[in-house]
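Quick one: the structure is below, questions incoming.
With one protein chain held back, the other chains of the complex are shown just where they sit.
Presenting chain A:
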Amino acid sequence: MAAPMELSCWGGDWGLPSLHPESLTVMAYAKFSGAPLTVNTINNSWRAPKGDVPVLISEDIVISQPAKILNFLRKQKYNADYELSAKQGADTLAYIALLEEKLLPALLHTFWVEAENYCSVTKPWFASRIAFPLSLYLPGRMSREALNRILLTRGGPPLYSLTEVEAQIYRDAKECLNLLSKRLGTSQFFFGDTPTTLDAFVFGFLAPIYKVCFPRVQLQEHLKQLPNLCRFCDDILTCYFRLTVLGFAYFNEIKTQAIYDYLRAVLQRTCMLHMGRYVTVPTGTRDEVPLECNRSGPAVPGTIIRYSFM
């Protein structure tokens, strides 16, 4: 538990801490369970991503897939599913399988296969975060892998052309979104008031669809017609990640203390209005202030609310 844990994953934009669904799932789970992860986003350096991303490094243990990373975190006693019953644990597995089978192909298609989206948004974004000359090759490879996966898992007969496969996967994805919306209903998270593994996975898959601005957005339009899912994503973003009230770019680009202090003051005032509680933010440099949204417990004047800077 004392060993420092480092997570290496893709960075974020458009208000999200990461654009990559699996990275987002792991980050969300770490926030829910309180695991102290240092997040290193892959940037334009020569330490290119080796193999799968996200990768968790703890001392000399290297773990690469989200399910395995979550298992490792649970073994280190960071367990967000502590209060779930056995049946709810079983439901978690089932819904995750549903997401992977029905929603993931359409998500991969929107990001990597749809030509307009890929050329205008995905490829430049990922290429800017990979070092040259890998930036010429890796995005193309990721796109080919995505197409391969879609065709091999969903593209058998009687669907013979890519357009038929696309129509089918988007139909399945919209049905999956409807099912998730019905399951969520009016509650805040999928199993009551505390977020669990399933919430991390659903958030990881839905948030990129919801927030990233693509030219072709049929899935996003469908998602926006399901207000409870949109509210779910927004809640997690505001409570566990940065506030979306102010410009996200400021948080990424903060360099000077002056800007930081000004923004902290604005944050303070905005949070008082937004949360309805008294906010006291301790002074200090940027590095000393670990900020997390304290969302449980009654609103007591003088409660310290802490927010994290990513």
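In the analysis below, a contact is a pair of C-beta atoms (placed from the backbone, for glycine too) under 8 Å apart; a residue touches a chain by one contact, two chains touch by 3 or more; residues count from 1.
Quick note on the criterion: contacts and distances are computed from a predicted model.
Asks: Looking at UniProt, which of "Metaxin-2", "AP-3 complex subunit delta-1 isoform X15", "Septin" or "Insulin-induced gene protein" names the chain that isn't shown?
Replies: So, among "Metaxin-2", "AP-3 complex subunit delta-1 isoform X15", "Septin" or "Insulin-induced gene protein", the name matching the hidden chain's UniProt entry is "Metaxin-2".
Asks: Among A:Val53, A:Leu162 or A:Leu179, exactly one should touch the missing chain; which is it?
Replies: Residue touching the absent chain, from the options given: A:Leu179.
Asks: Which of A:Val62, A:Ala94 or A:Cys213 touches the chain that is not shown?
Replies: That would be A:Ala94, which touches the missing chain.
Asks: Touching the absent chain: which residues on chain A qualify?
Replies: So the residues of chain A touching the missing chain come out as 65, 86-87, 89-91, 93-95, 97-98, 100-102, 145, 148-149, 152-153, 156-158, 179-180, 182-183, 185.
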